[in-house]
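This is the structure I have questions about; it appears just below.
The complex appears here without one of its protein chains, the remainder shown in place.
Take a look at chain A:
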Amino acid sequence: MTALLAVPLLPLVAAAAALGLGRRLPRGGGELVVGAVALALAGLASLPSDAALSATWFESGGYRLTVGLAATPLTRFVAAVVAGVAVCVGLYGLGYMAGRDDRPRFFAELGLFVGAMLTLVLSSSLALLFAAWEVVGLASFLLIGFDHAEPGAAAAAAKAFLMTRIGDVGLLLGWLLALAAVGTTDVDALVGAVEGGRIGPGTVTAMALLMLAGAVGKSAQLPLSAWLPDAMVGPTPVSALLHSATMVAAGVFLVLRLYPVFAASPGALDTLFWIGAATALAAGLIATAEADLKRVLAWSTCSQLGEMMVALGLGGPGAAAFHLAAHAAFKSTLFLAAGIVQERAGTRILVRLGGLARALPFAGAAFLVAALSLAGVPPLSGFRSEEAILAVASRHGPGTGALVVLLVLLGGIYIGRAGAATFLGRRRGAVGPSGPDWAMRAGLGLLALAAAGLGWLLAGRFGAALPFAAPETEAGWRRLGVAAGLLGLGLGAARGWSGAPALGALPARLAAGLEAVTEAPARRTLWLARTVPAVEGALDAGARAVAGWAWRSAGWAGRVEEGGFGRGGDRLAAGLAAGGERLRALQAGRLYLYTLGLFAWTAAALAAGALMLWP
């Protein structure tokens, strides 16, 4: 059981160590974090199949809040994806961050993220899951704003934090509702209660919709998707790990983990489907017009996550989990290749790139593999996973099948355009001299291998590695999907050769409109966030006034003490001293004075006595 506990703890410990010792290590603490994550991955592989760990955090009334980890087949699968991608991206990050002074902070935040993400995935308690969910959001905020001196980084970080927070409120209310309905935060208990029909259908639907809000925020689905493209100001390893492969997949994972709850509520499933479909279409369209390479990939991430939501909404959790893994591999490959492009060319704007295939053969080859995988070209990973989604959709009806084919076509178009504009054609800008170092090559190469072979590896192991039944695809749909992907690639490459939008100006206008609409809630949250400091400022001013008044009265008291008591005391002492000086003369040692005094006193006493006794 300690191995299970060590899986999320290792990266966290390594993060703390990187923060403390990073300055003295040659790679800035990155080697600690990468090593710890690799160890965690090994520990994950060596776990017994039903490892679980649970404890009661506290009980209150009839409610029992638990904390625990459980390595079910699903959680172990997703945790392996997270740790695997994290190792590769961390390796790449060693080279990417080389020579920077703030590396320890970067790797510490990365380690914090990986530890929290593994906790989130492995958690068997909704309370712990929510806590890890929030820590992951915090890590995302920190890492997006890592280059806080860069223009827009702080604003993008705040935007991402606030927009995901809107969804997180839904998740919080959702698990509190589950706690109220079941009496414990244990996931298995909740699933058992839902499957046993012990919770009313209305409650189940409300719970599912509330949790869906959390998933929508985290996975950047409509209407909370505008933060993800802006998050691309973060360092490239962050974009690859958090904002394509793992953190944004947390929303999909949440639905997967609680799938029985969603499956028990047709309304929630329909909502899931429509949100996913709308996001996938809109984000895919926008990606064909986006001018920035990383933002193309970000919108593509939104679109692919939408595709997973579609699969979930249509009752295909297996396909969604499969696509989650495949997408994690190929999309982080694309991001890492884009990071190398940016480092060499100094820009991510597509119209200034071009013709980089000869200068960057390694990155170009990796990008090609991942792009073909995204477009669903056999036999790469994306082909297998999109085939699985197509199988679910086509079984549901021809309309949904056509939707998925359309999404594959869109994916081909935008990635074909991005790849062609970056690597093919005429070179439109200068290229810097340095090539990627071995660590970057190793991370990118491993991920490219996964992007190529993971699908083949997993497709044969449905039920073992992936705890779901294998979907069956009709040959016709499969051919249609492959044809759509190839057509999209060709179309995108042909139309976007020079970096121009592939489908005209309409998607750009769509993006602008979407931006305006979806930013409204974030703006309101931001307004709220700015109002709180104003109120606090007023309170602060009040407190300062009170403190100032107290200060002044203390000053008065001090002056009274100094002027009144102090000077009075001084005067008294001076008077006593002067009196003593005068009395001193009486004790001068002159015997005749003593004698005279004695007789004078005696005479006075006698005189007084005589006066009094006179009749």
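Points to keep in mind about this one:
By definition in this document, a contact is a pair of C-beta atoms (placed from the backbone, for glycine too) under 8 Å apart; a residue touches a chain by one contact, two chains touch by 3 or more; residues count from 1.
To be clear about the criterion, contacts and distances are computed from a predicted model.
UniProt records the chain missing from this view under the protein name "NADH-quinone oxidoreductase subunit K", selected from "NADH-quinone oxidoreductase subunit K", "Amino acid ABC transporter ATP-binding protein", "NAD(P)H dehydrogenase subunit J" or "PaaI family thioesterase". Checked against the full complex, the candidates A:G62, A:P151, A:G196 or A:G589 give a single residue touching the omitted chain, namely A:G589.
Listed by residue number, the positions of chain A touching the unshown chain are 587-592, 595-596, 599.
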